[in-house]
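As you look at this complex, bear in mind that one protein chain is not there, while each of the others sits in place.
Think of it as A, B and C in the order they're written, each chain with its own count starting at 1.
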Amino acid sequence: MRTMVQPGLFTDGEVPTLLGSRCTACGAHHFPRHDTCPYCATEDPVPVELAGSGTLWAWTAVTSPPPGYQGEIPYGFGIVELPEGIRIIARLTESDPAALAAGQPMELRIVALHADAEGNDVVTYAFAPGAP
Amino acid sequence: MRTMVQPGLFTDGEVPTLLGSRCTACGAHHFPRHDTCPYCATEDPVPVELAGSGTLWAWTAVTSPPPGYQGEIPYGFGIVELPEGIRIIARLTESDPAALAAGQPMELRIVALHADAEGNDVVTYAFAPGAP
Amino acid sequence: MTGVVIAGVGMHPFGRFEGVTTTDMGVHAVRAALHEAGVARGGFQAAFCGTAYGGVATGHKVLSRLGMTGMPIVDVEAGCASGGAALMLAAGALAAGQYDTVLVFGTEKMPRGIIRSSFFDPWQEEAGLAATPSFFALRAQRLAVTSGVTKDHLAQVVVKNRRHGASNPDAMFQKEITPEEVLASRVICEPLHLFMLCSPNEGAAAVVLRRQADSPGSPPPRSPPHVTLAAAVLRSHLPGSVLSESTPMSGLTDDAVPSPTTLAATAAFEEAGLGPADLDVVECQDTDAARELISYEEIGLCAPGGSAALLASGDTALGGRLPVNPSGGLLSKGEPLGASALGQVVELVRQLRGQCGDRQVDGARVALSHTVGRGANAGVVILTR
Partner (left out) sequence: MTGVVIAGVGMHPFGRFEGVTTTDMGVHAVRAALHEAGVARGGFQAAFCGTAYGGVATGHKVLSRLGMTGMPIVDVEAGCASGGAALMLAAGALAAGQYDTVLVFGTEKMPRGIIRSSFFDPWQEEAGLAATPSFFALRAQRLAVTSGVTKDHLAQVVVKNRRHGASNPDAMFQKEITPEEVLASRVICEPLHLFMLCSPNEGAAAVVLRRQADSPGSPPPRSPPHVTLAAAVLRSHLPGSVLSESTPMSGLTDDAVPSPTTLAATAAFEEAGLGPADLDVVECQDTDAARELISYEEIGLCAPGGSAALLASGDTALGGRLPVNPSGGLLSKGEPLGASALGQVVELVRQLRGQCGDRQVDGARVALSHTVGRGANAGVVILTR
């Protein structure tokens, strides 16, 4: 069985998506979903599914486990720019910084973090190098 | 073996004493020892041994273990007035509030709290009903 | 007088709310207060957030969620008086002309179970001296000596406040209780029984303050009667009393040292140009039943030693001369540290506006809020209309 690290962040289907929102007043996109637009304080953003692919904007690798993390190290950590005009903080499947390049295509994946007490795989969103 | 819950608070001899200080400027007594008088801010209190007996000023009993406490419950908890003109918060050996009375004589005792990891008795100061 | 008016208030009920975060509650209260004040994004220039357990950047998380950041946001911790401290800072900054409009809020989810306070040293814990309710019990016992307070009086405080709280939709306990039920609850520390102690819990409260000079000549359409902040004072303890909220290990036999509450109340009355006789309604610290009675004496609602008699007279119950804790007090509401002082202010603003329904104090024009807690800090706020 798979269990999401947090409900409401992403869908875990064949083609996964990130669950964001869009402000109907200023047009900005948000991730995770907001009930108030952080950019203009309008209170009625609409839920949207964000694009599943984007380009790499910044990246590094985490080499020792941060607080509360039980998965494997090292892992990639970076920022992916989506066509909606937003940048997302995310895990990267590639943990060798030298194997990545600015602007390269990235695709959304759902990846396993660790097994929980019931033996379920806890999964989260991540980006992987994609087809050019 | 016995070990003090905190060094510098009391002596653990045949006739135990509380280790206080006295302000040479305003004459007030302190417990525990202070390096600055809390009452007049003078910086040179002198160390003194406080009287080993006093009178009961207020008391109750603790019936469930407070945070960080590993000893037995219930135990007495109260305030004893010493002839130096100070009132001391202390454990009481008597845990039945009905067995105590305002103004009754109290005597200093060193009592065991619990055994530490090495099997030593951790001891602290307490007051017991004394001879009238 | 501070020259500051209350432009709006908001509240998240006090209680236990599974799945609702500290931020969620803060957003709820702040949104309500801003709405009432007619203040939108950009309409205030600083924010003060009271919290004790909210953690890093509590205020920022609330305002980020609302899309309202950029201004100074300061998180303030002053124990039970956190909200009072935040109000004092905000009022001072407004009076200085630093800002025109300031947001003050508090939000808190108290940990469950016995709360381990970082206030005590490890040896105090190990020796069993970090027994918070015991200190309350010793104060209650002394009150029997100085003021003739009996267990029946203590039960009566609970009965009164729970009766008041029964009509407060923001209270945790909205149900009356009998003296017999109070005295049948288990003894925590003689003379205090379980129901004589308030419950640590969760909640949020928010207040928008505005400089009077910048207030419109007539209140905006949505606005109820103008409430003015006549004083907001914070004081710490002076050494001397072994039973002070500063929780020392010793004290003097000299009983003449004023409490932090007396220091704060005296300064607040002076700032407001008012005295105890001018008060119509009071919200005071009732962490335990005895604490309410001590507050009567320390604030000056009665002479020293007179608290049992004042309670017995019925004056401090709804319908009496000077209702105390018409909200139900902490004994009905519970105590979310960072929010409790502002929760009192919200209640009193609503009392002064005449919005309190069944628990309304008729014609209230002058109100006092009082909190005091470990540190020690005492906060006293006086409001008028």
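We adopt the following convention: contacts are C-beta pairs under 8 Å (C-beta built on N, C-alpha and C of every residue); 3 or more make two chains touch, one makes a residue touch a chain.
All values reported here derive from a predicted model rather than from experimental measurement.
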item	value
Touch residues of subunit C, complete complex, unshown partner	52, 54-57, 60, 63-64, 67, 69-79, 85, 88-89, 92-93, 95-98, 117-119, 233-239, 246, 248, 260, 263, 374-377
Residues of subunit A (touch criterion as defined above) contacting the omitted chain	5-6, 9, 20, 28-32, 38-39, 58-71, 75, 77-79, 81, 85-91, 97, 102, 113, 122, 124
For subunit B, the residues touching the chain missing from this view	34-42
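What we mean here is this: only the chains that are shown with their structure count from here on.
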Connected chain clusters in the absence of subunit C: A | B
item	value
Chain whose Cα centroid lies at the greatest distance from that of subunit C	A
By count of C-beta pairs in contact, the leading pair of chains	B-C
CA centroid of subunit A to CA centroid of subunit B, Å	59
Euclidean distance of C-alpha centroids - subunit B vs subunit C, Å	34
Residue list for subunit A, restricted to those that touch at least two other chains	none
